[in-house]
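Other chains of the complex are left out, but the ones given are in their true place.
Letters A, B and C mark the chains as written, and numbering starts fresh at 1 in each.
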Amino acid sequence: MLKVAVVGATGYTGEELLRLLVNHPRVEIASLTAKVDRPQDISDIFPKFAKKLRMECANLDIDEVAEKCSLVFLALPHTVSMEAAPRFLELGKKVIDLSADYRLGDIETYEKWYGARHKSSGLIARAVYGLPEFYREKIREADLIANPGCYPTGIILACAPLIKEKVVELAQIMVVSYSGLTGAGRKGTMAFHFSEVSENLKPYKVNQHQHIPEMDQELTKLAGHPVKVTFAPHVAPISRGIMNTIFLRKRETISLDHVIEKFSDFYRDEPFVRIKASGSFPQIKDVVETNYCDIGCWTDETSANLIVSSAIDNLTKGAAGQAIQNMNIMAGFDETLGLV
Amino acid sequence: MLKVAVVGATGYTGEELLRLLVNHPRVEIASLTAKVDRPQDISDIFPKFAKKLRMECANLDIDEVAEKCSLVFLALPHTVSMEAAPRFLELGKKVIDLSADYRLGDIETYEKWYGARHKSSGLIARAVYGLPEFYREKIREADLIANPGCYPTGIILACAPLIKEKVVELAQIMVVSYSGLTGAGRKGTMAFHFSEVSENLKPYKVNQHQHIPEMDQELTKLAGHPVKVTFAPHVAPISRGIMNTIFLRKRETISLDHVIEKFSDFYRDEPFVRIKASGSFPQIKDVVETNYCDIGCWTDETSANLIVSSAIDNLTKGAAGQAIQNMNIMAGFDETLGLV
Amino acid sequence: MLKVAVVGATGYTGEELLRLLVNHPRVEIASLTAKVDRPQDISDIFPKFAKKLRMECANLDIDEVAEKCSLVFLALPHTVSMEAAPRFLELGKKVIDLSADYRLGDIETYEKWYGARHKSSGLIARAVYGLPEFYREKIREADLIANPGCYPTGIILACAPLIKEKVVELAQIMVVSYSGLTGAGRKGTMAFHFSEVSENLKPYKVNQHQHIPEMDQELTKLAGHPVKVTFAPHVAPISRGIMNTIFLRKRETISLDHVIEKFSDFYRDEPFVRIKASGSFPQIKDVVETNYCDIGCWTDETSANLIVSSAIDNLTKGAAGQAIQNMNIMAGFDETLGLV
């Protein structure tokens, strides 16, 4: 059994890690920590775990946690992760960081978009961007995973085949996303109050969202040329899930069937990417609480436009599920273990 | 035009007062105040009022507000109201207090249930409980209205005819209520986070809700004998509305038709109470954003039980709408003005 | 008092017409009809109208209805409207048709997109497209109004200033819309079942929605050149409201402030269009149950892209509210009467 620790167990991402890990056949949850007033059984914090998971959740003591486990999930806010990660690595532990702290290769970009100084820049080059569909081999050898952001995961998967194969213009990638409220984190602020969210739809951080440089970086790597996404995120009255609608410009005539074929070929062996048949589109309810990314397309031969639509669960493929997929790869397990 | 002030304009109750007052044909909104960092136009706080209401909302200065208006709505938290009310009364203003501060005749009861010392107990006897269906004449003469709580409004209206006419046992009044989230106030706490509320139902403060002594006091007055309600409130994933389901024990055989007839007679001239025909029941969507209280009943001749169900909008008949109904009575306007 | 009839009173659009007309100070609802099994009081169909509106709703008898009123709202499905409209016009009544039957100037386009033969093509030229912001003068003189579709209303208003002033490319207008469920009509089908919609987001009819030719026609007229919109509509778990996110390509450098200024100038005198300040965006909750269309923009000087976002209530500005706005113009009333 692989002994793992969850640091930051009481956020939405931490809760989702627990939901999945508790049923994982080759994992033992060896430690749970979070900012708590006093040590508490996890089922006092999340009553849904009563009779399922009996374990104390206390404040983080890095040495103590490190003694109990060989792999650590950091489900911490950005800037907090970079304080814990180096110490776990020094103690010989593998780290999967679900924050943004090690995702961006360029420190200046990080500091500009996240408004904070990077205190652990020496480790950035060591971190592997944990999108298994593209970095599976590197993940296998890594001891520090920068687990991708929720928006980038669904958007990169939806753009990659077209960008790599130069089917579309790199200068015109326009994305509208709608995200559920767990994406905002377990924070008690008025903007997330039920009565502000229910029966409402709302754009926010239009072309100013901190996930933009992450998408640009990764799509640029895939394209081999600079890519700059135009991004309009919105809040939808759902708890979990992200729906991305992406407008692209075709570089040459290509039929819908041909586009779908390219996607199907590209992701043929991927266990967690599903391509919709012509005329079908993804929807949140097909991916919620799963690690799948569903992708659908539209174009016609007379149009220069191509629409790609992708859906994921922001907490699963967009965070905790993908983290476990990475763990499976690092540990040499079947990549889908505990995830289907 | 009656010049009114809204003190506490930025809470859900204040917002609802504005929604209704802005269209009231005989009212001029003369002053808006709230706890704000700096004076702001109300449409910067609530963009829905753009092009409808242009008025600065500043911090409360009692003398300044009193100069501009003749009637003040206090949409403040309990314990805060009792600091402002006496001063407005001294300045000769009429006050409609939407908090709980002047609802309970017994100071000890107030201090026990609200966990705070009462600093304005001398005014309690002067305050009139603002349930027009029972205290219309007193309201007409009053200068201080204790506007009823949201749960008591719907529950008292649903029990009154049966209690006054001694159709049911006073010792067994059991109520299950489900309330929408605006009832909890405009507070950013995790319990009100969309993802905690959506797809959830949840009891809270079972038989410990601070509205219990208010119901007991008013039902006791109507019955002429002590009444003690058993009360199980719940949170439902809706923004507005309260559904009350009340179990009562019949003192003698009575048919459903006869019960409905008693209700219909009792409320015959009431503009805002509607009795459902046999076999029909109230629902939230029929009363939302209205000042109506809809009431339905069930019993059969073989049963000792009687079920009464009532629905109101907690912000309208349960707060701001009823406050304006009281204002209409105090000002000598048609009681329904601005409310239908 | 203007005597009006609502034909098709039991659909969502009919219900919204009633909600607004019942409070309109210069209108008398003279007749309600709908497909009903037997004549019923409208408050038996919509209990929310109890004590507010007492009127029988029977099956349509055109002569009978025409006798009672001088203006008719047709809240009927497309293809049904075109059977009633000619007869009301013959009987000298003014007609506001909320269906699509008279919106498209080109019969072939209608027949292709709506899959039905047009039986009243002679009247198409007589019909005025009821978007007051552009056709106010013609509406004043009209006796047949083709009331705009819900998607076209919000999208045309959001594109018009940029298209008329040639700020953007006509060939690249890409729209993502999310609509509430009343837009789908009062139909009991599985796709609209609460459990299929709640916690879900879903694209549908991607670039195949029947409102596309309507937008193309109207934007083409405004541009003076052919416009072809790429359109991805989605379903959101809300009852009312449409949020449009529109990507446009700038023809030349233009700052955000300058764009907002253009919008503000363009709609300066419009009572129902509100332009958001820089950095602010529309949201559904600001427009729900109102006749407003809120518009916000984003661009920066280094970007060739421009994002415009607009929000309306599909039942109000997108249907019944706009129909009443048209009625006000036709009757010589203040255009905002009964709508603010």
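Methods note: a residue touches a chain if its C-beta (ideal position, glycine included) is under 8 Å from a C-beta of that chain, and two chains touch if they have at least 3 such contacts.
None of the values given here were measured: they were computed from a predicted structure.
Novice: Counting all identical protein chains, and not just the 3 shown, how many does the complete complex contain?
Specialist: This complex, considered in full, is made up of 4 identical copies.
To be clear about the criterion, only the chains that are shown with their structure count from here on.
Novice: Comparing centres built from CA atoms, which chain ends up most distant from subunit A?
Specialist: So the farthest one, by centre of C-alpha atoms, is B.
Novice: Averaging the CA atoms per chain, pick out the one whose centre lands closest to the mean of every protein CA shown.
Specialist: Looking at where each chain's C-alpha mean falls, the closest to the middle is C.
Novice: Measuring from the mean C-alpha position of subunit B to the mean C-alpha position of subunit C, what distance in angstrom results?
Specialist: Chain centroid spacing, subunit B to subunit C, equals 37 Å.
Novice: Nearest whole angstrom, what separates the Cα centre of subunit A from the Cα centre of subunit B?
Specialist: 46
Novice: I'd like to verify one number: the distance from the centre of subunit A to the centre of subunit C, where each centre is the average of its C-alpha atoms, in whole angstrom.
Specialist: The computed centroid separation for subunit A versus subunit C comes out at 39 Å.
Novice: If a residue has to touch 2 or more other chains to count, which residues of subunit B qualify?
Specialist: Within subunit B, the residues that touch at least two other chains are 198-199.
Novice: Can you check the complex and tell me which residues of subunit B touch subunit A?
Specialist: On the subunit B side, the touching residues are 12, 180-182, 186-195, 197-199, 237-240.
Novice: Show me the residue ranges of subunit A that touch subunit C in the complex, using the header's touch definition.
Specialist: Spelled out, the residues of subunit A in touch with subunit C are 171-172, 174, 176, 178, 180, 196, 199-204, 206-207, 230, 232, 234, 236-241, 243, 245, 247, 249, 281-285, 288, 296, 298, 300, 303-305, 307, 309, 311.
Novice: Inside the complex, what are the residues of subunit C that reach subunit B?
Specialist: Spelled out, the residues of subunit C in touch with subunit B are 23, 47-48, 50-52, 198-199, 271, 274, 276, 280, 283, 285-287, 289-290, 292, 294, 340.
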